[in-house]
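Shown here is a partial selection of chains from the complex, left in place.
Every chain is named by a letter (A and B) in the order it is written, and numbering of its residues begins at 1.
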Amino acid sequence: MKRILGLLIVAIMMSGSGAFAAETGPVAPTASLGLTASNIWMMVATFLVFIMHLGFASLEAGLTRSKNTVNILFKNTLIPAIGLLTYAWFGFNLMYPGTFNGYFGFAGFGLPFPTVEGGFLDLSYNEGYTYWTDFLFQGMFAATAATIVSGAVAERIKLSSFLVFSTIFVGLVYPVVGSWKWGGGWLDSMGFYDFAGSTLVHSVGGWGALIGAIMLGARKGKYVDGKIKPIPGHSLPLATIGVFLLWLGWFGFNGGSVLSADPALVSLTLVTTCIAAAAGIIGAMAATWTISKKPDLSMVLNGCLAGLVGITAGADQMGLGSAFWIGLIAGGLVVVSVMAIDKLRVDDPVGAISVHLVCGIWGTLAVGLFGAMAGVKQFTTQLIGVGAYGAATVVAALIIFSLVKMTMGLRVSEEEEFEGLDVGEHGLEAYHLALSPASKDSGI
Amino acid sequence: MKMVSAIIKHFKLDEVRDALNKLGVQGMTAIEVKGFGRQKGHMEVYRGVEYEVKFLPKVKLEVAIPEEKLEEVLKAIQSTAKTGEIGDGKIFIYNLEDAVRIRTGEQGEGVL
């Protein structure tokens, strides 16, 4: 690990000025009011997407065991760092290469230091945001794809292996396949629609999660003698904080994807997003209450996210009715999917595959079924997009995980798994709580 | 000396302690435990899978007493900790060979 890290750092050093390019100091204020307003909106959206990383960290930590909590928090702290740095170094220029062949393009290492004269920071770059805002908003997005994988492989993957996988996944895979649509590539030309990333972010992350979970195998003790043994998460308050922060973040994730502060479009997007989240909660509650006889909070939390992932592809194309149905179905779907994936003996501690992959696909297809773009032709195109992203990401994830497995190994030792990754990988425990007065009505 | 170890329900702790105090018992130690006996645990559901939570939370109360108090202490615990339903708990009695007060180094029944 250290060697790889070293290489990374040296590489960054060598590309020094090259990587991050010429600096000419601060720029003079520019003054277009429309740009100013829209840019404020895009910055706010960026903050909201940023806070999703805390959302993921909290959710994943909450739904896993306390002996692996430091490890999860560590990974989720590293991911935005890795995501932003690789995106600055090459990811942004892979994803938005300018005119290219539609499949792969690269605008070179490092970001230019944009100048007003160069037209990067005023209206000539864009009416909605400056070059820097563009980069930061997109960079925050990029990092979320890797975070999704983190949850599914939790409690058993080696820290260094995960960091290497994530660096490649977020640095190369995500931007290249992303360029096919958002970079103006072949799927964009074909009419594929994915407003804010049901497929480009969530399914891509979800496919990585699926491959990771399969290649790692289940956590010890999860499937014993043919029976599924639940491994409850260690803190549902933490998980709940995570989901509320993710919903909050989605205001920026979807609302920012309008790429301007256009009042009508942004506010519509926010409303469909919230209606779908609310419907996802209701859908999951109905499903879990019916199936399990008791309403499972962890499922309802997944249901909220399911609704959000579901609406993401078409958040700007739906009315309230459509948003409601998309969310409600996503909420039900996620419950069934979590149970089905468990039956298939794929161990996904936090439900990442169900939330991001299954509902990501559902949301992408829903663009062809509901709202303004509904139609057979669009549905077919959506199917093609789903398939193309699935194929590409699965292949990429298989290759990266296999290489990592061969060179550094993927999984911690059985002993470390029992003892917990916190002690094994970090030599540090997450909690040091003295036994305190009980909360079972006793006077102790 | 005897060590009386009673496994009781949490919400009975206050009552039992008060009853023992009335008998002149001057000290005791409580420990959070999980257990089962005739009372068998309950089902929980997590992410669609039902499973049995076999161990239920209880309090274990340890009271060191002079032998002559044993009878009344047992009676006091049994009657106050009782609700009449399964899960009320059990009392175990051990022989205690000796006791030391750390502060003074004294030994024997006097330290209880």
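The definition used in the following text is that contacts are C-beta pairs under 8 Å (C-beta built on N, C-alpha and C of every residue); 3 or more make two chains touch, one makes a residue touch a chain.
Here the structure is a predicted model, which means the values were calculated and not measured.
Novice: What stoichiometry, expressed in the displayed chain labels, describes the complete complex in this file?
Specialist: A x3, B x3
Just so we're on the same page, only the chains that are shown with their structure count from here on.
Novice: Hey, how far is the Cα centre of chain A from the one of chain B, in Å?
Specialist: Computed value for the inter-centroid distance: 51 Å.
Novice: Where on chain A does chain B make contact in their complex?
Specialist: Per the stated touch rule, the residues are 228-230, 232, 288, 291-294, 296, 298-299, 335, 338-339, 342, 351, 435, 438, 440-444.
Novice: Sort out for me which residues of chain B touch chain A in the complex.
Specialist: Residues 10-14, 17, 30, 32, 44-51, 57, 59 of chain B touch chain A in their complex.
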